[in-house]
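Heads up, one of the protein chains got dropped from this complex, but the rest are sitting where they should.
Our next item is chain A:
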Amino acid sequence: MRNLILCSVICAVFVLMIASCQTADNLERDMYYTNGRDIYIKHCQNCHGAKGEGLAALTPPLTDTVFLKANKQKLACIIKNGLKGEIVVHGKSFNDQMPPNGTMADIDIAQVIVYITNANGNNQGMYTPAQVAADLAACR
């Protein structure tokens, strides 16, 4: 029994080691993710929480993977221009106001998008500044 556990631990370590030999794509995504986390801590965490849990009925969580997928093209606009009006996240209604981040550069927006769409249960991969620029051009 002991040996079995030991064996599977060693196995797991091996798998992790192999998995961490990243491709260039993953490396870029990981860099975006790490930078995006710093931006998140500075600009978003006070309201949305350290684990994206939100704040009661005041601020929606960022753990609704379906919402974040369905609204992927709108995230850049939400971050840059803020958001108000009723939205439904995790089946709960929210109707408050998120302030704009008018001076945030496209690259920073891309990084924070990569962070929120890959953290807290999300797994959507890379997002580029070019995609952000295109999204912003289409903001309503």
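Here is the rule we go by: contacts are C-beta pairs under 8 Å (C-beta built on N, C-alpha and C of every residue); 3 or more make two chains touch, one makes a residue touch a chain; residues count from 1.
Basically, contacts and distances are computed from a predicted model.
Colleague: Which name from "Xanthine dehydrogenase family protein subunit M", "Pyruvate synthase subunit beta", "Transketolase" or "Protein SCO1/2" does UniProt give the chain that's left off?
Modeller: Cross-referencing UniProt, the chain left out corresponds to "Protein SCO1/2".
Colleague: So that we can see where the missing chain sits, which residues of chain A does it touch?
Modeller: Looking at chain A, the ones touching the missing chain are residues 46-47, 49, 55-59, 96-97, 99.
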